[in-house]
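The complex appears here without one of its protein chains, the remainder shown in place.
Here is chain A:
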Amino acid sequence: MKKHIWSKVYFFLVLAILYLPIFYLIYFSFSSGSNMDHFKGFTWRHYQTLFNDGRLLAILLETIMLALLSSLIATILGTLGAIAIENVKKSGVKRLLLSLNNVLMVSPDVIIGASFLILFTTLGFSLGFASVLLSHIAFSVPIVVLMVLPKLREMDNSLIDAARDLGASYYQVFSQVLLPALTPGIVSGMFMALTYSLDDFAVTFFVTGNGFTTLSVEIYSRARQGIDLEVNALSTIIFLFVLLLVGIYYLISNQQGKKGSKLGGLLR
């Protein structure tokens, strides 16, 4: 019984340590002071500045746009890539392709970012939204491949035979059997790609030009001139937004869970 209590204490301690910095940040977003040394009276002022800061809001929207677009394209490319890798007959070639995919996953962002910078400048490609989008797609594809592959392996191959047997064309096999079976992997792959894109700093830092910037790069450059509590306010809003998203996702997967497991995968 005693052991039971200690394990709970430990659990809450870990959670507290994980969430403390975020709550600290949120706490000071309501402070009327200009720094995080002392809390000086409650205020909404930082939120007002934030909503009047057109540049930051525009960057927030652009970052979300970028994340949605890059994760969508990466999901399509990654899913098709996973199917292609799984269909490779020779095991040596298959292992090589998988290794190439995994190398991209483990290599440091700085190297990827630098290599993209070199590539784009060599090709004479102008840095901006397009270059950031391309590099985000590039580092998201391997994640999607890794999330979809297990579902592909799990899938019973006789399902495909069964669909062919009942008269399905190759396209119908893909859309009516393969895609539904892969959906959990595709959804979690897309969520992962979305979060990777949203919080990427290193790669983006290399390939953003003058005209375009993302939230992480913007906050970094602002923080160099001393933390403004406006950033705290922004972080608070993003945190609440993410909390809401996770809640919705949990509800959806809970409902699906009763009916089988159509979605799910990320939170279970």
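Following the convention adopted for this analysis, contacts are C-beta pairs under 8 Å (C-beta built on N, C-alpha and C of every residue); 3 or more make two chains touch, one makes a residue touch a chain; residues count from 1.
One rule holds in what follows: contacts and distances are computed from a predicted model.
Enquirer: Quick one: find the hidden chain's UniProt protein name among "Carbon monoxide dehydrogenase", "Cysteine desulfurase", "histidine kinase" or "Spermidine/putrescine import ATP-binding protein PotA".
Expert: Choosing among "Carbon monoxide dehydrogenase", "Cysteine desulfurase", "histidine kinase" or "Spermidine/putrescine import ATP-binding protein PotA", the correct UniProt name is "Spermidine/putrescine import ATP-binding protein PotA".
Enquirer: Quick one: which of A:Arg45, A:Lys94 or A:Arg164 touches the chain that's been left out?
Expert: In the complete complex, the chain left out is touched by residue A:Arg164.
Enquirer: Which of A:Gly33, A:Pro180 or A:Gly247 sits in contact with the chain that's absent?
Expert: Considering the complete complex, A:Pro180 is the one touching the chain left out.
Enquirer: Check each of A:Thr49, A:Ser115 or A:Gln172 against the chain that is not shown and name the one that touches it.
Expert: A:Gln172
Enquirer: List the residues of chain A that touch the chain left out of this view.
Expert: 156, 158-159, 161-169, 172, 176-177, 180-181, 183, 259-260, 262
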